[in-house]
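Just one protein chain is left out here, and the rest sit where they should.
After this line comes chain A, so read on.
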Amino acid sequence: MHALLEMRDISKHFTGVRALSGVDLTVEPGEIHALVGENGAGKSTLMKVLSGVHPHGSYEGAILFDGEERRFRDINDSEALGIIIIHQELALIPLMSIAENIFLTDPPSRFGVIDRSAVHRRAKELLAKVGLDEAPDTLVTNIGVGKQQLVEIAKALSKKVRLLILDEPTASLSEKDSAALLELLLEFKAQGIASILISHKLNEVSKVADRITVLRDGRTVDTMDCTAGAVEEDRIIRSMVDRDLEHRYPKRDPKVGDTIFRVRDWSVFHPLHADRQMIRKVDFEVKRGEIVGIAGLMGAGRTEFAMSIFGRSYGRKISGHAEIEGREVDLSTVRRAVDAGLAYVTEDRKQLGLLLADDIRKNITLANLSAVASSNVIDDVKELRVAADYRGRMRIRSHSVYQEAGKLSGGNQQKVVLSKWLFTDPKVLILDEPTRGIDVGAKYEIYCIINELADAGKGVIVISSEMPELIGICDRICVMNEGGFVGEFPGAEATQEKIMRAIMRQAVMPQADVRQVDMRKGERP
């Protein structure tokens, strides 16, 4: 008997970046197979290859399903075979009912007219199967995230599902909802439905998975069998993280001075749900010439924290104090934050950082146009000099400063964004995922720039999901989870295991314990 799914030697490149190289993945019938790895290890890309989002021809390697080679052109091809993927961001239409969502693509109908009683009846059956006690007419927007997740699964069950892929299904669920969901997976297993579970929460992975495959830097590093006995979390963490940190980070001799930027009692609430606190009264500081890393998983509140500081660009009901060079500063608008000496390089440079249709020159001067203008008229020669200067200093590879930003590679785009902020002459820089989607060579160059900035006496804050990167370049690493800081390590002492443990230890704790951690942190001198 052959495996249900076999992915052989899958490789996938994006322009200039190797996302997957030679990945193997085998799923047996009726198995729960967990896929773990750091952010950016290639889990989502692998699942996109499997589901046909990246069609046959855009990757190398072979996909075998039921022992036959399959060439999916799009997601419909894979769904026809019963491979159903449920993404982390739910694909439900909020203002439609549960029943309408379940049968969105293929409602039961007679002569093209939707059979509403059949929709209702079958939706009810499916909801019973997933254990969701809601009327099928309820609008999706009126039920919580946990129940929406169940609706997604019911939707998958409405099709002939044989392999269910869940991408971080419990990331936004409460403890109780997560447990119910995992229970459901075990039930499906009993019915012969196999699933691939992508999760950061190792405790739940080891609870339900039959086998665990670990991805790292786009490669399969290990596949562990759990049927013989539980696999230790330590072993999983050890294979998730990469040890070889030599030569990937430029050497630096840190000269850390006095505090340049300090935030006290910083609280932020969700922009839409006013009672949801995203940042819980945190304290944070950076010293002159220091590179501070903020580690954490997606959704830990790192970007929210940074953006709320930078001109209240995220959230509402923001409270707290901020000081630059010992003086209280007003950071209530982006302009004020910039004038106070703050710069923020966004996580998403295409959506939030660049004018993609405009050239390098216009992008570089955008945040500080007054410096290249006299009485509001732009001096084009001066502007050009500035742009050409940065293009040379940052080694932005382009045929001239007139090249469209959208046509540059990721690394060069990032250098343009960095140039834009350096031109505002900031005292403190916040770099959010500065090397995401950038190839190794360009990463090294970005690290060199970061080092130069610190050596020039600026305070640098680096937010990154790649722990080796933080360990490689930071003088101090703060670990964030659920809107608070849950650990802090000097760069030299930090290891990925310590960071992971700080996160994981806290991730399994109920709400009451979170407060304890915060209190303990407050007591520390």
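Some points to look at:
Rule of thumb we're sticking to: a contact is a pair of C-beta atoms (placed from the backbone, for glycine too) under 8 Å apart; a residue touches a chain by one contact, two chains touch by 3 or more; residues count from 1.
The rule is simple: contacts and distances are computed from a predicted model.
Here one chain is missing from view; checked against "NADH-quinone oxidoreductase subunit J", "Xylose transport system permease protein XylH", "Fe-S-cluster-containing dehydrogenase component" or "3-oxoacid CoA-transferase, B subunit", UniProt names that protein "Xylose transport system permease protein XylH".
Across the entire complex, the residue among A:Ser313, A:Gln414, A:Thr435 or A:Asn451 in touch with the chain not shown is A:Ser313. Only one of A:Asn412, A:Thr435 or A:Asn451 touches the chain withheld from this view, namely A:Asn412.
Among the residues A:Ala3, A:Ala118, A:Leu366 or A:Cys448, only A:Leu366 touches the chain that is left out of the figure. Considering the whole complex, the residue from A:Ala80, A:Ala357 or A:Ala456 that touches the absent chain is A:Ala357. The hidden chain makes contact, of the residues A:Tyr344, A:Tyr390, A:Tyr447 or A:Phe489, with A:Tyr344. Although one chain is not shown, part of chain A still touches it, namely residues 15-16, 310-311, 313, 333-335, 337-338, 344, 346, 351-358, 362, 366-367, 369-370, 373, 376-378, 380-381, 384-385, 397-400, 402-403, 407-409, 411-412, 420, 439, 441-442.
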